[in-house]
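Shown here is a partial selection of chains from the complex, left in place.
Each chain carries a letter (A, B and C) given by its place in the written order, and its residues are counted from 1.
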Amino acid sequence: MRSIFYLLDSAPYGSEKAYGVLNAAAVSIKMDATLGLYADGVYLALAGQNSSLLDVPNLSDILYAYPELRVLAHEPSLVERGLLSRGLVERVELLDEEDFVKLALAADDLIAL
Amino acid sequence: MKTLTIILTDGPYISQYADMAYKIASRALNVFQVNIFLYLDAVHIPKSGQNPSQFKNSGRLFQELADRGAVVRACARCAAARGYLAEEDGSCPDYLQGIKITSLYDLAEMLEKSDRVIAL
Amino acid sequence: MANRDIFLLTNPPQSKRAELCLRLMEHSEDPVLYLAGDGVYNLLDEALMREWPGKVMACNEDLEARGLQAGEGVRVPEDFYQLLVEEMVAEGSRIYSF
């Protein structure tokens, strides 16, 4: 089965990139699809998102809607942003630098939008 | 023949990516089946009537790729939001000929059948 | 409110824009920081926020969307943009957006 690693490195809500990457990952779940949160992309891992006042889709809900999707976060990026001590979305697996890079390299395709 | 899929997310002129994708695709067409998926702002690339005074016409470059056999498709959600509405056959009156609007599921299908994928 | 410098920051921490915004603030005599969009992620830097007690405003809908809460000393106005406009229209104020 073809494996795809989607890399998200921009913050959710400020730009459409996160929504775009999530939708692309969601339609890819018949393949072996992984979403890797890196740099500002790790903000997507923050628990308690409620976008109703902003009147846009809740992006962390999309993670729960597709349990087939493996969701990884680059731990050094979380640390740099002070997120490690915060409540995080349970779906997200933390990976150290080495493992994150290895998985990104191992997939058939690495797609950074 | 191997298949190459190129995914674009920027519109024309705002960045070099549309030009780069053209340069890659135009050479790749000799040895690859080429798919191009226009996502997010890239759905603006096939708009008709572009008339840049200082840059190459991105729309025409992509139409040339389609004429030469590249499959160029634009994301339906992104396109509808931005005012490009598809006819039943996926064509769009605002678009240059040969470039169609399609569901994001077609991206997944393109990827499944691709040997190489480049996102720009 | 005379000669107030309003800094509207919409970029996340560690971005070049956020860095420059904060450096300009340090050179301002009467700064106030308005955080909107991805700018609200700057609230995660609690030490930074403590440097500007009462001088930081955060946009409620942007906070909630991103799962953030405002810490002590940060104001979350009911209508962030209304307050921003009121400060902007005040005589002698300046607006800097990053």
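Rule of thumb we're sticking to: a contact is a pair of C-beta atoms (placed from the backbone, for glycine too) under 8 Å apart; a residue touches a chain by one contact, two chains touch by 3 or more.
As the structure is a prediction and not an experimental result, all values here were calculated from the model.
**Student:** How is the whole complex made up, in copies of each labelled chain?
**Tutor:** Putting it as a formula, the complex in this file is A x2, B x2, C x2.
Here, only the chains that are shown with their structure count from here on.
**Student:** Drawing the touching chains as a network, do you get a line, a ring, a star, a complete graph or other?
**Tutor:** Contact pattern: an open line, chains touching in sequence.
**Student:** From the C-alpha centre of chain A to that of chain B, how far is it in Å?
**Tutor:** Distance between chain centres, rounded to whole Å: 25 Å.
**Student:** Could you work out how far the Cα centre of chain B sits from that of chain C, in whole Å?
**Tutor:** 40
**Student:** What is the distance in Å between the mean C-alpha positions of chain A and chain C?
**Tutor:** Each chain's C-alpha centroid was found; their separation is 27 Å.
**Student:** Touching at least two other chains at once: which residues of chain A meet that condition?
**Tutor:** none
**Student:** Provide the residue numbers of chain A that touch chain C in the complex, in ascending order.
**Tutor:** Touch residues, chain A against chain C: 11-15, 40, 43, 46-54, 56, 58, 60, 80-83, 86-87.
**Student:** In their shared complex, at which residues does chain A touch chain B?
**Tutor:** Residues in contact with chain B: 2, 4, 16-17, 20, 23-24, 27-28, 30-31, 109, 111-113.
**Student:** Would you mind writing out the residues of chain C in touch with chain A in their complex?
**Tutor:** By the definition above, chain C touches chain A via 10-14, 37-38, 41, 44-46, 60-62, 64-68.
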